[in-house]
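Every protein chain of the complex appears in place save one, which is left out.
So, chain A:
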Amino acid sequence: MMEKVIRVLMSKPGADGHWRGAVTVASALRDAGMEVIFGGFQSIPEIVETAIQEDVDVIGISIHSMAHMAYAKELMELLEEKGAKDDFLVLFGGIIPDEDVPKLMELGVAGVYGPGTHTADIVRDIKEKLSEKRAE
């Protein structure tokens, strides 16, 4: 049986324009055989709409403006409202202080990746966490 190709949406909420991280991780995920939709700048409602329409498995959020808590809250609440919270693996990356990681996890974010993360670790995490999710 062919393994289903993992689909990822990579987006940047807000106006913060630091794009190297998003493209770097998106390229690495594509190199690892995933299908990546590069959303670029998208508001939270646009991210949720795209994720649902494109039927992705993973929502990747790249953020360097320190506004991650506000956007994470908005994203998770909107997913909840749409009854779609369990449909996606939500991952955050960028400049995010360690002390905020547990708070993001509490909101339902499945992983947080800062500068210097080896992209192979992100690929491995996605595969593991998705198979756990599918097993549920």
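Criterion: a contact is a pair of C-beta atoms (placed from the backbone, for glycine too) under 8 Å apart; a residue touches a chain by one contact, two chains touch by 3 or more; residues count from 1.
FYI, contacts and distances are computed from a predicted model.
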Chain not displayed: protein name in its UniProt record ("Methylmalonyl-CoA mutase", "Chemotaxis protein CheA", "ABC-type spermidine/putrescine transport system, permease component I" or "Molybdate/tungstate import ATP-binding protein WtpC"): "Methylmalonyl-CoA mutase"
Sole contact to the chain not displayed, among A:G17, A:G33 or A:P102: A:G17
Touching residues on chain A - with respect to the absent chain: 12-20, 23-24, 26-28, 38, 40-41, 43, 64-67, 70-71, 74, 95, 97-99, 114-116, 118-120
